[in-house]
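One protein chain omitted, others in place.
Chain IDs A and B follow the sequence of writing; residue 1 opens each chain.
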Amino acid sequence: MKLPTPLSLQQVASLVGAEIIGDPQAKVHGINEIHMVEPGDLTFVDHPKYYNKALNSGATFVLINARVDRPEGKHLLFSSDPFRDYVFLARYFRPFEKATKFISDTAEIGEGTIIQPGAFIGHHVKIGKNCVIHANVSIYDHVQIGDEVIIHSGAVLGADAYYFQKRPEGYRKLEPCGNVIIGNRVEIGACCCIDRGVSGNTIISDGTKMDNQSQVGHDTYIGKNCLIGAQTAIAGVTRIEDDVLIWARVVVNKDIVIGKGAVILATSGVDKSLKGGKTYFGSPVDDVRKKWREQALLRRLPELFSRLDKE
Amino acid sequence: MKLPTPLSLQQVASLVGAEIIGDPQAKVHGINEIHMVEPGDLTFVDHPKYYNKALNSGATFVLINARVDRPEGKHLLFSSDPFRDYVFLARYFRPFEKATKFISDTAEIGEGTIIQPGAFIGHHVKIGKNCVIHANVSIYDHVQIGDEVIIHSGAVLGADAYYFQKRPEGYRKLEPCGNVIIGNRVEIGACCCIDRGVSGNTIISDGTKMDNQSQVGHDTYIGKNCLIGAQTAIAGVTRIEDDVLIWARVVVNKDIVIGKGAVILATSGVDKSLKGGKTYFGSPVDDVRKKWREQALLRRLPELFSRLDKE
Partner (left out) sequence: MKLPTPLSLQQVASLVGAEIIGDPQAKVHGINEIHMVEPGDLTFVDHPKYYNKALNSGATFVLINARVDRPEGKHLLFSSDPFRDYVFLARYFRPFEKATKFISDTAEIGEGTIIQPGAFIGHHVKIGKNCVIHANVSIYDHVQIGDEVIIHSGAVLGADAYYFQKRPEGYRKLEPCGNVIIGNRVEIGACCCIDRGVSGNTIISDGTKMDNQSQVGHDTYIGKNCLIGAQTAIAGVTRIEDDVLIWARVVVNKDIVIGKGAVILATSGVDKSLKGGKTYFGSPVDDVRKKWREQALLRRLPELFSRLDKE
């Protein structure tokens, strides 16, 4: 998330009471997680395992719970609990605002767009032209939607990322400040759920069509002109390139990449990155011919065992 | 879809600017897809692969992009883009009408039927007697529902068929003009999605009970007194006969038939037509005993390999 206006490191530090190791006048432009930060952003890290990753990331500012050496060009904020402070900043810059009507007065809605009864349009939502938002759709605050988009009933855009940190007293939530961005000519099926990014954006690009009851996790990117079959679950922080075809009931793991034009057959489980331009099947997914061969041999197991039991 | 009143071929042709090869005074009674047409209907075809199927279908009128010979008793409409023209006709005869209230004034609702807050009832919907439509259900225009039906919250009836045509510039939508028809004493679980037919009807027959989060694709027929378990996905254009039992999380492919009284165990993937009266399991589905045997042998693989590796 970019800040509405850049703040000095001094100002950010004072919000959370953190100690500055660096230049107090340096300007913080945004806050984001390790895998999404850009120069000018602040990220956080609270586990030694990830110290190096955070310190070598694109972030200019690192909120950290150790007095480590400061890499050149970076500035540190020392805190006993970076997770807590990061959540504070997320909520500070992106507070939850109660709604009092179905369509917020702060929503911008394009010409020719139809919003059916019971659809909820949160604060600061932007919807383009000639869209149809069907009955009982829920669009959380700040979500951005392009032109000629159709969203079917029961779909939910912008619900919180599913992201918790285990603590002795229970799970602590990483309050999200990210967003959902939907391109032009996208169609989203009934009861689909697209979560907002934790601090970055969940993106569905132009021309992609999702069938009913599919879900997309936080910070995932889906390219242009993809088809996503019914009841597909795509985890967070995954990248699906243009023209990918996913049939029904596929599950896709987090932190992977599916290359341009890949085809994933129904009921597959994608647990690793896949090259584009090929067809895949099975759980765990593999080349479709290999999987079909495996299934054919599976059916020969009785023959195999009866032969061996005779020897 | 049947037209509100039959039109001459001349009138239909002039709506889309198509060339008549046949009798301009012949009466068009409806429009429908190849697999659902009846005499008096118009269908469309735009790929040589399906020309014969369309020309030999039940359709009396064929909208086609080639100047083929006219079969006896049939009339053709020649067009450079039958898909575009068919969509135009679908939208012309079944235009999308914006709703301004939760329950349309044109909806007919039977005696004793309870409609809870937030339920959306579109234009021209018919609901029978003594039903309960729970909160936040969405029922799109024209859907028909019988008597003593219960529809749980979040369910969506009549959303658009998931049907697109690939084009160089992206996917083009086959705008649906079909419908959803629900019989008597049906119960539909929370967050279920039942799509409307493309041009025909999606039908759920008397006495069938669907558990939560299941979905039924366009133009599918489900018979009487079926049980459909939670999170089941049934694709489009499939036929499920009476008394079929489907346990949870089953996926059923399109264009298949499941015979009367078949039982499909949980998590199965049905990729082909199945005879009635038997029990099936697995993905791809097979006779349950065969599948259980296969699974038992799978567990013996380590033994098998260690024996072979010793030889």
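Criterion: a contact is a pair of C-beta atoms (placed from the backbone, for glycine too) under 8 Å apart; a residue touches a chain by one contact, two chains touch by 3 or more.
All of these numbers come straight from a predicted model, not from anything done at the bench.
The residue touching the chain not shown here, chosen from A:S79, A:Q215 or A:T238, is A:Q215. Among the residues A:E38, A:D81 or A:D160, only A:D160 touches the chain that is left out of the figure.
Touching the chain that is not shown, out of A:I21, A:A99 or A:V288: A:A99 (per the contact rule at the top). Within the whole complex, the absent chain has one touching residue among B:E38, B:E187, B:D255 or B:D271, and that is B:E187.
The omitted chain makes contact with subunit A at the following residues, 96, 98-102, 118, 120, 122, 136-138, 140, 154-156, 159-160, 162, 164, 170-171, 173, 191, 193, 195, 213, 215, 217, 231, 233, 235, 251, 253, 269, 283-284, 293-294, 297-298, 300, 304, 307. Seen from subunit B, the chain kept out of the figure touches residues 114, 116-118, 132, 134-136, 150, 152-154, 185, 187, 189-191, 206-207, 209, 211-213, 224-225, 227, 230-231, 248-249, 266-267, 295, 298-299, 301-302, 304-305, 308.
The rule is short, and it goes like this: only the chains that are shown with their structure count from here on.
Rounded to whole angstrom, the centroid-to-centroid distance between subunit A and subunit B, based on C-alpha atoms, equals 32 Å.
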